[in-house]
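Missing here: one protein chain of the complex. Every other protein chain is in place.
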Amino acid sequence: MTTIHSGLKRGVSALGKPRRVTYVVLTIFVLGSLFPFYWSFLVASRDSGMLTERVPPFLPGGNFFANAARVFDTVPFWKALANSLIVSGTVTLTTVLFSALAGFAFAKLRFRGRNGLFVFIVITLAVPTQLGIIPLFMAMSEFGWAGGLQSVIVPNLVTAFGVFWMRQYTLDAVPYELIEAARVDGCSMIRIFWNVCLPAVRPAAAILAMFTFMTSWNDFLWPLVVLDAGNPTVQLALEKLQSGYYVDYSLVLAGTTLATIPILIVFLLLGRQIVAGIMQGAVKG
Amino acid sequence: MRSIRNGLVLALGITMTAFGLAACGGDDGGTPAASDPNAKVELSLATFTEFGYEELIPEYERLHPNIKITHRKTGQGGPYHQDLITKLAAGSGLADVSAVEEGHLSNVLDKGSKFNDLTKIGPAEASPDRWLGWKYDAAKTKDGKVIGYGTDIGPLAMCYRKDMLEAAGMPSDPEAVKPLFATWDSYFAAGEQYVAKTGGKAWFDSAAQNFNAMVNQLPTGYIGGDDKLAVESNQGIKDAWTKVTGAVAKGQSAKLTAFSNEWNSGFKQGAFATKVCPAWMLGVIEEHSGPENAGKWAVTAAFPGGGGNWGGSYLTVPTQSKHPKEAAELAAWLTAPEQQIKAFKAKGTFPSQVKALEDPALLSETDAYFGGAKIGQLFAEQAKKVAKPQYKGPGDGQIQENASSPALQAVEQGKSADEGWTQLLDAAKKITR
Partner (left out) sequence: MTVVDKIVPDEEKAGARTPPRPTLRHRLSRWDVKVSPYLYIAPFFVVFGIVGLFPLLYTAYVSLFSWEAGDDDPSFIGLDNFKELFADTQFWNALENTVSIFLLSSVPQLIIAVLLAALLSARIRGATGWRVGVLLPYAASLVALGIIFANLFGPKYGLVNGLLQTIGLDPVDWQAGRFSSHVAIAIMVNWRWTGYNALIVLAAMQAIPKELHEAALIDGAGTARRFFSVTLPLLKPTLIFVTITSTIGGLQIFTEPKLFDAMPGSNNGGSSNQFQTVTLYLYQTAFENYELGYASAIAWVLFVIIVLIALVNFFLTGRLTAVKKK
């Protein structure tokens, strides 16, 4: 008995504690991931000339703040940041909420047409979107939304990707027993969703939030077409930095570095949410 | 307690949505075409890269207090023209005054019915003799509509590295090199000399740069007057192809694609000795070559085949505009010689207007980086050397971008000249089918 127990303890810690090689591999990955950011900062802190050097320098120069200041002088960066935050923030909130809702329905509730409707949603992912901007622009003009932020928000309120993802995750993450228990307790559907399902799918929701925020933040072509001149998002403002036949990359990359900071903040905030499911252990005999 | 938190989240979501909706610029358009000349009119102007209009817009608004202008700038021409095509297709959203670049002009001319005839709605002073003949005529549709007022041009000269020519024992003074650059044959012959004397260094940066200039000088281009593909029957194009690919085979090309990363680096690395040089290229050369190469680059008022043009834009007034007359007036004002000179001083856009080319401010302009050359005068001279404009049928710009330039790139990457020619033909046929 004791041997099994101590073996189990050892086994579990062997399960949990990572070996050194794990850290090594992860470090290599993260270094590879970080490199472009460091490199962007490098160029932003020097001047564009370094891009054409045979052997590029490795240490940052002192120009970053000067270049950053130029960014703010050249384009309405604060306004663009604010617009992007509104757009991406709203889209993220609604996408996560509605995707979790639909995911819950598709994963755990039975209703007529469930499978067919779900397959339909997944199939819509396969449609190439490049041409869509023409009819979408026509639609936005019809509604009188062209030019304003709602034209960028409404088309992205909920995505097929989000619904698909939340449904897959909800399938295994929310045990029927819990739902049944709540049902027996007399909870309405919406309370079951809010109190049982949502907490269980928190990690997936966090990841979906990160992805949605980032995709929305980096969106360029549609905002270019539909937004007014005075109402840019961050990517539009950044593009304006690339003006002319000669592009000053130290300015552009200073801009992109600045534009990445909000994403990093969102990442760090949401990254913590990707923890082991808190519903484990909730279903015990 | 939890419900309060949840409620807050919901409230936040709703607030943000509401904020977003309220922050709408709300495109409700300007006032309908008013008979009252003092009625408020809102005009939109869309440009790309740098036209130099930043100071001019407020000036115009001061002169016309009833007009409010929104200037929409896009950094690069690529996204700008994609946006243009989208809105052309969607039927709405184009700015009252929309800039169009020379390379896209042929497509716009093809859709001439979507643009106003500026001779009909424009002011009288925007007459044909305001501009260089070839610039003005290029914006005429087949039925004689003028759909664009010329803004700037890119007259061609030849830029070269003085020090590199000197080192090869060749003449390097701007006057002395003129004979080298008199014709394409003399240009490529000089290239052969250069390669021999330097043991294999490249004479020019990219085959496509030369080829495009050569084709533009021909009486007929890729598309004939009947709007059909003329490449196969056009001996001029075939000759140009043979000459350029011959030069590539002899090692004269640095095999760099214009505006690519390596081309940017190529300036600093001294990868080539000469370069086809429109007026706007000077700034590019300076920035990429860096201060350490100051004074090494020179420019001369000669260009093989006489003269040529690369680049430049027009201001058009799409039929989508609700205020065509006011828009045409704005476009005419912006492209008047006085304003173009101001734009030139601001952003270096080289004027296409005859009076502007005689302006002392322009003629006295020098460039320290190019050894103090009098570039204003130089390019004004070159501008006058351009013959009548070549007819650019629909698809012309695409053929240059997507058929001939890639085909030349392929040859530089190792394809045989004949294979490259076949590739060019196939691609051109596809574009014009």
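Labels for the chains are A and B, by order of writing; each one numbers its residues from 1.
Going forward, a residue touches a chain if its C-beta (ideal position, glycine included) is under 8 Å from a C-beta of that chain, and two chains touch if they have at least 3 such contacts.
Predicted model, so just to flag it, every value in this text is computed and none were measured.
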{"item": "Candidates A:93, A:163 or A:237 - the one touching the absent chain", "value": "A:163"}
{"item": "Chain not shown, touching residues in chain B", "value": "76, 78, 81-82, 85-86, 88-89, 107, 110-111, 113-114, 255-262, 265-266, 269, 271, 395, 398, 401-402, 405-407, 409-410, 413-415, 423, 430-431"}
{"item": "Interface residues of chain A (partner: the chain not displayed)", "value": "4, 7-8, 11-12, 14-18, 22-23, 25-26, 29-30, 32-37, 39-40, 51, 54, 94, 98-99, 101-102, 104-106, 108-111, 114, 117, 121-128, 130-132, 134-136, 139, 154-155, 157-158, 160-161, 163-165, 168-169, 171-173, 176, 179-180, 183-184, 188-190, 193, 203-204, 207, 210-211, 214, 218, 220, 238, 242, 249, 252-253, 256, 259-260, 263-264, 267-268, 271-272, 274-277, 280"}
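The rule is short, and it goes like this: only the chains that are shown with their structure count from here on.
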{"item": "Footprint of chain B on chain A - complex, ascending", "value": "48-49, 51-54, 83, 86-87, 89-90, 93-94, 97, 133-135, 137-138, 141, 144-150, 153, 194-195, 220-221, 224-225, 227-231, 239-246, 248"}
{"item": "Chain B to chain A touching residues, read off their complex", "value": "2, 6, 9, 12-13, 16-17, 19-21, 23-28, 44, 49-50, 70-76, 79, 82-83, 86-87, 89-93, 261, 264-265, 267-269, 280-281, 283-284, 287-288, 290, 347"}
